[in-house]
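First the structure, in the form of structure tokens, and then the observations on it.
Note that this is a trimmed complex: some chains were dropped, and none of the rest were shifted.
All chains are identified by letter, namely A and B, in their written order; residue positions are counted from 1 within each chain.
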Amino acid sequence: MIRAGIMGATGYVGIEITRLLHQHPKVKVTEVTSQGNAGKDIIEVYPHLTSKVDLTAHKIDTNRLIKNCDVIFISLPHGNAIKFSKIFLEAGKKVIDLGADFRLKNPAEYQFWYDNESAPPELLGQAIYGLPEITSKEAIANTNLLANPGCNATATILATAPALKNKIINPDECIFDIKLGISGGGRNEELKNHFCEISENIFPYHFGGRHRHTPEVEQELSLIAKKPIIIQFSPHLIPIIRGILVTACFKLLSPMTAQEVHALYAKAYENEPFIRMCPLGTVTKVKNVRATNFCDISVQVDVRTQRLLVLCVIDNLIKGGAGQAIQNMNIMFGLPQTTGLDQFISMYP
Amino acid sequence: MIRAGIMGATGYVGIEITRLLHQHPKVKVTEVTSQGNAGKDIIEVYPHLTSKVDLTAHKIDTNRLIKNCDVIFISLPHGNAIKFSKIFLEAGKKVIDLGADFRLKNPAEYQFWYDNESAPPELLGQAIYGLPEITSKEAIANTNLLANPGCNATATILATAPALKNKIINPDECIFDIKLGISGGGRNEELKNHFCEISENIFPYHFGGRHRHTPEVEQELSLIAKKPIIIQFSPHLIPIIRGILVTACFKLLSPMTAQEVHALYAKAYENEPFIRMCPLGTVTKVKNVRATNFCDISVQVDVRTQRLLVLCVIDNLIKGGAGQAIQNMNIMFGLPQTTGLDQFISMYP
């Protein structure tokens, strides 16, 4: 059994890693840390796990994590993973960072967007950005330091890659409108998360192209396009708990039918078990992927404008976080990427 | 493998049976019927099941069901199960009715509450009311005709049984206030289910003691109390998708502490894997059991009034429907009652 530790286990992403790993046939969670709930049993904080999770949260103790874990998931505010991953890597452990510390290969970009000192080059050089359907699975398999993509970035990149790779769209006109559920903002005691402020409301955040997932999308799309890409990225908060819907709007370089685009996307993802192409003429909905690691994609061509419209939905806490981290962990440990993830069927309604 | 058929598979309960049975290690779903969606693949109606469920809905064809199924789940409007179960039983099949046709042992009660002709006595006599934590598991194991309890009834009976059995409460003052999610009303195209009528709203239904789950609760509680019990039963609709919270209010016959009551309930359910007693001093919440077959119970004594207050929560579509039906099926087929049900961990948030 792989022994896993989870740092920041009582956040929404951390507890989802905990939940999913308890249903994974090859993993045992041995350590969970929580600064705010140290000393408490996990089921005191999350009673829904009663009779399922028997763990006590501790304050961060790297010796203890090194002793008891083969892999450490870091779900902490950015900046922390830089500090801790070095220690774990030196002890020969595998590290999966759910935060942003190793996503951007360019230290200047990280410093600009996160207003924080970048990881040292020797550390950053080891990190692999792990979006398994896009980035190299071999690279993931061979690294000990995995940067798990941002939730909005995951859906955005998956919506775009086949069109960009096949050069059917103008790379200078990639416009993304993102609708995100509230769990994406974390379990923080802030007024902006108050039920009465959120319910019956819709609003953007980081309006005007200032969302921090922007540079990682640009980095990955630029690699695909083999030229620098600047995107338009507009996230909005929607009063649902879970889920992301990305509405992508691209300019076709030459006329194509929806059938042709659909075939091209289907081909691109034909070997990817977590991507489901919706039948032509149907549209995906956020709820169709809830509670799963699936990413569903619909494509349509607006014949009046010759724009390609792509819808992409994921569960932000699973394919956009905990599930993708486990998918990466599987690859890093030589397991099939679907292990412990493909038994889930979305709960509806 | 047990071959299962589901009649009414495209309703909310029917599709939940379908989903859960696809994660059951000993069952294969072989037939699904739907009057409104006959001829369609299930994934056309419920795209969230794509790549997981490969079934086509048919109109009801009893020969086909008899040929291909060992057990038939009937999730149809009341009245239908009377007609169909006879045919299946004669063919040697096991039948689990999710509706109300066999819940009430007294034909006159059924006719009064459901305004429909009761099942013939020879059929009704075979039926067992299957609430496994309360009714006899042996009786369930030995029947071919299982009446699955109503969702509100399940939570209400489970909240009450230990107190009544141990004679600590006045059986003539059992007052139940039920809060039910909207999926409890089914997937019907009715104005009452319109998002704009439901959201930001709360209201009772069948107000004034006229809810049809009343007589089955009274029947089962009367059996426990060994005297006729008349209850006060007030259900309300709440703008959530899933879940029931029952707030039960009882008059203690003699002074007891909350500790004593808690111990008594814990003892009563100590061998029941799907009942979780909340630690004294904590309260359960609907979301703690969502997506599982669990029933969570909190107890408290109001020392000022000497009333016992009990909270009981279930997922109305699982422990209140599909999950309990599968729990019953397990017992009817000699499997552990938890098979295919205990791997689920509630999704939160």
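In this text, contacts are C-beta pairs under 8 Å (C-beta built on N, C-alpha and C of every residue); 3 or more make two chains touch, one makes a residue touch a chain.
Not measured: the values here are computed from a predicted model.
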| item | value |
| --- | --- |
| Entire complex copy count, 2 subunits given | 4 |
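The rule is simple: only the chains that are shown with their structure count from here on.
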| item | value |
| --- | --- |
| Centre-to-centre distance between subunit B and subunit A (centres being mean Cα positions), rounded to whole Å | 37 |
| Subunit B residues touching subunit A - in the complex, by the definition given at the top | 12, 15, 19, 22-23, 46-53, 183, 187, 200, 241-242, 273, 276, 278, 282, 284-285, 287-291, 294, 296, 343, 345-349 |
